[in-house]
Every structure is written in structure tokens, then in C-alpha cells.
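The structure's right below; bear with me while I get my questions together.
One chain of protein is taken out of this complex; the other chains stay put.
So, chain A:
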Amino acid sequence: MLNRQGRPSSAGEAGTNEHPTFTGNKALAQIEPLIFEIGRADTTGVDLDEPEAFTPRLGGLERKDAIGLPGLSEPETMRHYVRLSQMNYGIDTGLFPLGSCTMKHNPRLNERMARLPGFADVHPLQPVSTVKGALELMNELARYLVTLTNMTTVALSPKAGAHGELCGMMAIKAAIEARGEGKTRNVVLVPDSAHGTNPATAALIGFVVKPVPARDDGWVHVEDVKKLLGPDVAAIMLTNPNTCGLFENQVAEIAKAIHDAGAYFYCDGANFNAIVGKARPGDLGVDAMHINLHKTFSTPHGGGGPGSGPVVLSARLAPYAPVPFVTLKDGELTLVEHEADAAEKPFGRMTAFHGQMGMYVRALSYMLSHGADGMRQASEDAVLNANYVRASLSDLFSQPFGDKPCMHEVLFDDTWLKDTGVTTLDFAKAMIDEGYHPMTMYFPLVVHGAMLIEPTESESKASLDLFIATLRDLAMAAKTGNDKARFTGAPFHAPRRRLDETRAARNPVLKWTPPAPVAEAAE
């Protein structure tokens, strides 16, 4: 058994005997029913006094039937959700190498700052004179984002990365409409290797999506783009660094070709964390790029959000940023909330209020902590860590585009698993038993059996060494074929064994329903 330094541990081997228990629980691993199975409609975990007698003004629309919501007391609630939490893997649990998802350390200082009453307990529509600090924070965040990207302006309001894509593409559409080409420029080029959100976003607002074919070196080639360019092309949506873990080495030429054709360059900024402080999208010819604050600037992913997707815009698109936004007027920061109040040409509103303030605070807290020097160092370390994993596994794992330096994530494929009887999925599930969250699998789609590993900058060398040693051990086991059950039966040690996803999709059960009474069920 290896310890966290990758050295043999002096502790004894854990026993593997199965000892059944009366409850089905196993010490700290406890089975937790649904709240609907343990709660009661008349139980509540809050103390609220009944209001004094009053005459309702509900116009006869008050609820007559029961809702069907169970309640738990405060101690029961605490125990229920603590037990649920213990069935989850998080970045604080261990290495989370999900490529393109960027699971890095989430500093708790950010959480503390976001909970300051001056940020968490202010209303989006209270008088502007009472939220000067909030506007200052948004303005400061905007300054950081604009400086890091060398762009002209930033639209803060998008609520997540994909919402940011929508914002960027809407700004492009608005600019094209303003040029009088709304009817004729309706094609968006999207490389095969792009995130699925890119074609979905373009299609959502009426663009025709044309794929840019994948080449076997993993890069988008300017010749392939040029072949597709014409007066009907509105934009290209290019991810850079791309989802194959590579920096698009012809990005400047591609940008020029796009601009020469009268189109715009949308950059999917999901992987911006690889180049912060090293290169600026504005210098590369980008017109619009969303920034996943949660990825690059470490706001926690929280089991699937909330995210935040500010969009930086070039001078050509700056007039089309959506409302609301913060602006300087007579030496004071103020909010522009309506299109009619804007000097420029906003394309409208994307969300009810000003965006993800809670995420802005976390991101700025991270930026201030790192500073310009720390952010640059973070990018370098992220790239160094990914290449260290690559170099340490390249003799065993196959790389679809050859053994060459990667950015912050390294892409392997399943060629090396051929004839072992072990699939990419099996391999991933075996990683779970070793205490790791699996890497990103089957993405990008252009690579068969893709395995995309992003260790991030927050992993130590010792942590990477143990991870590498574990993957090597698994790889050797897969190749020798001596212990196939280690893969096909995995995971053995997770809270659940492999789950039947086909059954879930074929017969969707999307909510709890009370079981039939015993007598009825017996019939």
C-alpha cells in the first residue's frame, strides 16, 4: 500500500472480509432513505409562530388540497444531508482529473468573502445609492477580465458558460444585423472537436452550423477554414486551447481569414485557465469569448453550478453588450438597466438582474489573492502538471495526435486498450476503487475512447506521482489481463456498484411516488 508520498505505508493492509450487518449499514457508510420515506407532513424543523387572526386577500384562490411535502426536524435534516454528502466525491476528497471541467482547489476565503452581508444580503433593485460597493466590485472584476484578455469591454450578466456563449453569439448576430446582413450571413463554423454547447448555441438563435473537419494532428487548419468561408459566414466558434489539449497554433492566421471574410471570431473560453497571464485573446484576434469564472477563477462547481460566464468583447462588438451594465457617469459608477438609457446598441437583456454577484466576489477574491504573478504561475503550473502526467504515462497510454506537449490537459485514447477486453468505461470505474474521480471520457467526440486528464495547478508533485503510479498499475493489470474482474466489475468499493442507465432512460422515474398500500400491492 502506498501512502500520499507514494512510499510504502507502514499501516497494515485493510481486511476485505464481508461481514453482514443487521441494518445494511457499514460503520460510516450508511444507507439513507429519501426524505419522503422518513419525513411527515406535520413535522417541521423551523420555529414559526402562527400569525394573529387576519382576513386574507386571496380572492378565493387559496390552496384547498395538501401539497405533499414531508418535513424533518432540524437534527434529522442535518443527519440526512450529512449522510448524503458522504456519498459524494469532491475536489476536497481527492484528485478530480476531469478534463475541460477544471476541478481545482476552491479557497475558502472566497466563500467567506461572498457571505459578507454587504454582498450576500443586498437586493438587485434597492436604490443604486445603497449598493456603491457592489458596483465597485463589478467594475473591478471587469477591469481584471479586460486586462487579462486585452479586450475592450465585458458583459458580466451571463449566468454560466453556455449562457455566455449565447451572449457572445447574440452580440455577433446583433452586429451583423446592424450591418444590414442579418438575412445573408447565417452560417457558423464549428470544429468537430468543439463542446456540444457551441453548435447548440448557434442553432438556438437561428444560425446554420457547418462543421470544420477534424485533422489527425488535433489542430484546426487555416486552409480548412478558408474553404468554408464566404459571404454567408457569420462567425467561427473555436475553442482555444482546444479540447484536444492543444493550443491552436494557426490561431492568428485563422483570425485573419475570418476577419477578411467579414466574419467574427468567437472563442470558447472554457480552457482560458491554461493561458492566463501568458497570452491574451485580444492579441490573437478574438472578438468575443466567455470566461467560466468557476473554472478559471476557482468558484466551486457545487455539484453542477451555479456557474458564471462573463463575455469579453472586442471593440467591434463592444457596442452590442447586453443590459444591464455598470458605467461611469459624472465620476460615479452607476447601473444602466434599460436599452433606451444606453449610449450604444445593446441587444437586450439575458437575465432578470445583474448576473452572478456571488460568483463575482469569489472570482475577484481569487484574483486578488493570486495577483498578476500568481495567475501567470497558476497557468504555468497547470500546464506543467498536465505535461508531467503525459510524459510519465506516454510509454503505456496512446495519444491520438502523437506525443507532443499539451496545454493544461492531456488527451489519451483507447488504442492501447485494444484486445485487452477492458473498455474506457471499465478503466474509469476501476479508478474509482483506487480513490480517484475518473477523467473525462469519450470527449472530444472526434477521438475514439477519449480520456482527457486535467490535473490542474493545485496538485502537488507527490499527489501526481501517486496518481501516475496508480494509473500505471491499472494499465499493467489491463494489459496482462490477469485480473479482468478488477475492471469489468468495478467499482466494488463505491457507495453504489455500476448503475443501470438504460433502465433509467427507458422507464423514467423522475420523482418519488408513495408505494401502493400493502393490500393493493398484493393483488
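Throughout what follows, a contact is a pair of C-beta atoms (placed from the backbone, for glycine too) under 8 Å apart; a residue touches a chain by one contact, two chains touch by 3 or more; residues count from 1.
One rule holds in what follows: contacts and distances are computed from a predicted model.
Matching "Probable glycine dehydrogenase (decarboxylating) subunit 1", "CoB-CoM heterodisulfide reductase", "Multiple sugar transport system permease protein" or "ABC transporter substrate-binding protein" against the UniProt entry of the left-out chain gives the name "Probable glycine dehydrogenase (decarboxylating) subunit 1". Note on the undisplayed chain: of the listed residues A:Ala378, A:Val422, A:Ile453 or A:Leu466, the one touching it is A:Ala378. Note that of A:Leu328, A:Leu368, A:Ala469 or A:Ala516, the residue touching the chain absent from this view is A:Leu368. Here the missing chain is touched by one residue of A:Ser85, A:Thr184 or A:Thr480, and it is A:Ser85.
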